[in-house]
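Every protein chain of the complex appears in place save one, which is left out.
To keep things simple, chains are lettered A, B and C as they appear, and every chain counts its residues starting from 1.
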Amino acid sequence: MPRFQSKKLPAEVVLRDPVHGYIHIEDQVVLDILQSKEFQRMRRIKQLGPISFVFDGATHTRFEHNLGVYELTRRICDIFAKKYPSLCPGDGLWDDDNRLLVECAGLLHDIGHGPYSHTFEHLFGTNHEKLGQKIITDPYTEINQALRQVTPNFPEAVASVIAKTYPNAQVVKMISSQADADRMDYLQRDAYFTGVTYGQFDLSRILRVIRPYSDGICFTDNGMHAVEDYIVSRYQMYQQVYFHPVGRSMEVILHHLLQRAKDVYEQGTLPVTPRLAKFLDGNWTLEDYLKLDDGVMETNFSMWTEANDPILSDLCKRYLYRKPLASVKINEETKNLLPKLKDLIKQAGFDPDYYTDINSAFDEPYDAYKPTGKNANSQIEIMQDDGSLIELSELSPLVRALNGTFQGDERFFFPRTMLSNDDEPQIFDPLYQEFQKYVRNGELRYLRRHNKKK
Amino acid sequence: MPRFQSKKLPAEVVLRDPVHGYIHIEDQVVLDILQSKEFQRMRRIKQLGPISFVFDGATHTRFEHNLGVYELTRRICDIFAKKYPSLCPGDGLWDDDNRLLVECAGLLHDIGHGPYSHTFEHLFGTNHEKLGQKIITDPYTEINQALRQVTPNFPEAVASVIAKTYPNAQVVKMISSQADADRMDYLQRDAYFTGVTYGQFDLSRILRVIRPYSDGICFTDNGMHAVEDYIVSRYQMYQQVYFHPVGRSMEVILHHLLQRAKDVYEQGTLPVTPRLAKFLDGNWTLEDYLKLDDGVMETNFSMWTEANDPILSDLCKRYLYRKPLASVKINEETKNLLPKLKDLIKQAGFDPDYYTDINSAFDEPYDAYKPTGKNANSQIEIMQDDGSLIELSELSPLVRALNGTFQGDERFFFPRTMLSNDDEPQIFDPLYQEFQKYVRNGELRYLRRHNKKK
Amino acid sequence: MPRFQSKKLPAEVVLRDPVHGYIHIEDQVVLDILQSKEFQRMRRIKQLGPISFVFDGATHTRFEHNLGVYELTRRICDIFAKKYPSLCPGDGLWDDDNRLLVECAGLLHDIGHGPYSHTFEHLFGTNHEKLGQKIITDPYTEINQALRQVTPNFPEAVASVIAKTYPNAQVVKMISSQADADRMDYLQRDAYFTGVTYGQFDLSRILRVIRPYSDGICFTDNGMHAVEDYIVSRYQMYQQVYFHPVGRSMEVILHHLLQRAKDVYEQGTLPVTPRLAKFLDGNWTLEDYLKLDDGVMETNFSMWTEANDPILSDLCKRYLYRKPLASVKINEETKNLLPKLKDLIKQAGFDPDYYTDINSAFDEPYDAYKPTGKNANSQIEIMQDDGSLIELSELSPLVRALNGTFQGDERFFFPRTMLSNDDEPQIFDPLYQEFQKYVRNGELRYLRRHNKKK
Partner (left out) sequence: MPRFQSKKLPAEVVLRDPVHGYIHIEDQVVLDILQSKEFQRMRRIKQLGPISFVFDGATHTRFEHNLGVYELTRRICDIFAKKYPSLCPGDGLWDDDNRLLVECAGLLHDIGHGPYSHTFEHLFGTNHEKLGQKIITDPYTEINQALRQVTPNFPEAVASVIAKTYPNAQVVKMISSQADADRMDYLQRDAYFTGVTYGQFDLSRILRVIRPYSDGICFTDNGMHAVEDYIVSRYQMYQQVYFHPVGRSMEVILHHLLQRAKDVYEQGTLPVTPRLAKFLDGNWTLEDYLKLDDGVMETNFSMWTEANDPILSDLCKRYLYRKPLASVKINEETKNLLPKLKDLIKQAGFDPDYYTDINSAFDEPYDAYKPTGKNANSQIEIMQDDGSLIELSELSPLVRALNGTFQGDERFFFPRTMLSNDDEPQIFDPLYQEFQKYVRNGELRYLRRHNKKK
């Protein structure tokens, strides 16, 4: 296995971080990456995107998250090097020659993200994973130039860790598994900035019980409950924060806004800043992508509030001024009601293509057995005193309850006015009342028979 | 005195806030202000501006701060109404008819701020205080329309509280004094998001000991140490966070960047987004101002990185990619060295007009006696058991030490490369070495005689 | 329903509390109870007893816990009075006339506890519930005298709330249910003082979503996840703190110590402080009981370290100097091995009656349906928008996983030396090695056949 060593800094650099206290930097290459323009760009991309419209404090960016993942990776390496140093190849313990590699992979694991990644990708065909690989391996980026100072093949090695093709499972799983530095950082960080306490699992204990083994990373027996708590925290953050209906509503608006902008742009009438124009033209480069950020997008949205197209203008205002759609839970059965409801919405003056949507948000909090797919073979193992491994859901009733399940809901989004009940009678009131008959306790429902008979 | 009453909301609305737990909204007018486009715009203006380049977590915005001030104001009103209700006019106790007024003033006290207020104002002649008054009183803003739902003269009343011309001293000082809801919120909030603990004074205790009296707001005797701690925390936040040399360096770059952009724009060659162009043209309206935010500014900076003007392009890169200037402390005596140093900097290839600057940062942590000026008559009073008042610095040795002093420093900013000591000999090395002779322990100093003799 | 009103204090009294910030006292009767000798006595009885030998910070006492329950009760009353005031009898909302009653019941719910309640009761036939009732209703206690200042029947009313015979279900369930002020306080408090984070559920959110209804107390729909989190926290505190094997080991020692002391005392040779002697004589009064506390017990243990009886002396040293027994998990099958193991222990010089024990610790984290018994009918209900109720485990997969289950383990305790592996061969080594064959991964196990064949 290759040895990657960096020039050390003359003195450690530290950055204050409200979540981890301090980020510690000892290597020139880490500092160089940090100071690259591609990395600094992440200061301008919010970690949680439209969720900051629901949890106002969640203005933190991908910049701090990437630093946080780096810092956790560094701390895990410190722990492994002290407690579980490899004495000979193949002993299943930690070879600290991998430290710089995994630290850089942690630092760069999200470098390919742009503004509103999910929505943007869907509409413009960008792919943050491939773009991340390119940012690392393209010789014209400052990040690549920094990495090459270590060895010429260091960029590719870092990229392979992120792509999960690097042969050392410990290195890969420190960054990508059901209990990796990435998730540990974002759960804690998102909890801190949203002010939601559910994400606060006991990180100090997790770091006490984490250990390497031949096939990756596991946890010692005395830490079962800390790991269980982490899985439960993760589940709760998904249900309470990441899947919040208002956050999803803002994402629905964003999606329709961008879709409409594409349509209007094709008609040739939309003012657009130069770099975003490239994407609307379908003719963009990596350099163009690296110029995008939340501010660029919002600057365009702000210009478009004055667009001639009334739908685009309205959607931009809804996004910038935070006017979410309303929503109700639906299921396979009640989905059949949607055509009827869309018709009512249309009668009330809204184009259902732009003012309604179905949005599913489901997460699999834990899966003990996943032979294929994105999270293949990443179950969490608890090591017993005698070295044998037991998979987490066998030990924890809570994890067993979540194991293999998908938690979340599917919702129908529509204009909030459909639920309004003003005192004064209005022209649309009968429409609204008809609509509201189908909504109860936040869910769509069929009208009862005896109601129909009336 | 007028009575301002709002329509109550059918159910209290709460917003999660990591600093205060929850923001509670009970009045329709408060919700309407919150949902106005002028207020939502503050989501896109960072509270601490370039300081987020030093404390990476400090991405919080003026939006949350204004909500926080509102919430503290609301809580103080709750306390006053319960513990110190006025029984007859002139008894020096709290008349809760002022609640809605002071809550709205708290919510709107910073509404006039734009992106990088201080720097922007200096260059473009905007004035956030006057603009704030206008946003509140101009009949075309959504905020004004919301306020007018209370009474036609409510906007003016709110504006007068913020302008400190409203006749009730309790109302004015709850928002503007040496211990007001504004300061209490920003100290706590900035401490939370920077991760610096110095700002964490004991808010719950302050709220236990705050009370109204005939001339404003004071604190009961048993809370002296809590108030002392608050003054000390404020001093420490200034010295450690607000006056951080790197934050000031980024502000220096910003100032030169905008100055240069003005110059280049006048020569007619700079691409600019439409609303910012109005300011460069010197021909802007309130509507233009309300379209500005951090993202618009940075979008322009990003475009300008490709400007033909090499200084503008370089300054924009320095700002966006966080390349601060270095700095040293100076004083009246060592200022005389600056011409010599600027000359060295010029020889090293930097235009001193754009790459050097002097920046003073001084704060008066507390002033017991200030008959005139911005903070006139706002000393902090501690009420004794018998109702007599003692000014804080008479009771606290710490506050006495800070009383009337100005704390901070004056610094000279210059390119960091002047301090570089690379291993390889370089063309500019003798220049750098000459420069470095004048720097010691972070201060500028005169060379000692015996050095000169050599 | 009776109306209980107290004389108000001239000014609110507040006590600093690290868990809730402040305890607020407004009523003379609450202050009088607090200052009674029976209540002050709880300062000298640790909340978690021998668990402080495992979590060293857990030195907090029943005094603070009782105050904490009072404070939560007070806050819930404040919330109910503001948000859900009863307008007419039988409307299922909150009648604030019950406030003083429920506050006093909260304050006194644990007043009958003595030192090491569980162990002590088992051996000396005291009963903390009956004694608590007596302390409240006996006219000779200071607590009774304080309560009688409200009305002559107030003591009995308070006692009936604690005994769950009071007719108002809201009042009873605020103190005694699966989500009551008692549990909310001890989970938070024990988490704070042990330093274990698992107990930190989101109390501020729970208090936002709690509400009265006709049959007691429930939670609004938007608070389901906060309540789910509370149930999970409770489960984790049991598994991690309350059931910790070392804490149970110290309790096992305590039990044997007291048992042995009884035996030795009957032989007439044991020095005992006067009040404890009454219990060994089997001839105690309430006044004697109220003189017991942790310090009295430990003072006796300290004297007994010098007792002539070697087993009593040794057990006292083991308790005071924290020398826990070791333990292994057992089950119905492996229990059959215990006679053999006890025989080995006896051969190694320990009397199995005093140096071994079986201890079960099981908790039912939640039970949705319990028509009888101690927690009868106390399932947690979530109120939907339309006022209908859904039982918690129907909504939460986590609670469903725990519902009706018993979590914990059964352990066999024995001298730690049986597991020792000193370098030097010792006389008992073969015994120890034989013993250790039956222990693996912290559990007792049968030897495998092929081992026996060897």
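By our rule, contacts are C-beta pairs under 8 Å (C-beta built on N, C-alpha and C of every residue); 3 or more make two chains touch, one makes a residue touch a chain.
Every value quoted in this text rests on a predicted model; they were computed, and no experiment measured them.
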Missing-chain contact, candidates A:134, A:148, A:164 or A:208, resolves to A:208
Filtering B:200, B:259, B:313 or B:436 for touch with the omitted chain leaves B:200
Where B:28, B:137, B:168 or B:239 are the choices, the one touching the absent chain is B:239
Out of B:165, B:267, B:283 or B:441, which is the one that touches the chain we can't see?
B:441
Residues of subunit C in contact with the chain not shown
15-19, 21, 35-37, 40-41, 43-44, 52-53, 55-57, 59-61, 63-64, 67, 192-196, 271, 273-275, 291, 293-299, 302-303, 317, 320-323
Could you list which residues of subunit B touch the chain missing from the display?
196-198, 200-202, 221, 225, 228-229, 232, 235-236, 239-240, 384-386, 388, 397-398, 400-402, 405, 407, 440-442
Which subunit A residues would touch the chain omitted from the figure, given the whole complex?
14, 21-22, 204, 208
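We take it that only the chains that are shown with their structure count from here on.
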With centres defined as the mean of C-alpha atoms, identify the chain lying farthest from subunit C.
B
Subunit A-subunit C contact: same residues or different, taking over half shared as same?
same
Report the inter-chain centroid distance for subunit A and subunit B in whole angstrom, where each centroid is the mean of the CA atoms.
32
Hey, what residues on subunit C touch two or more of the other chains?
none
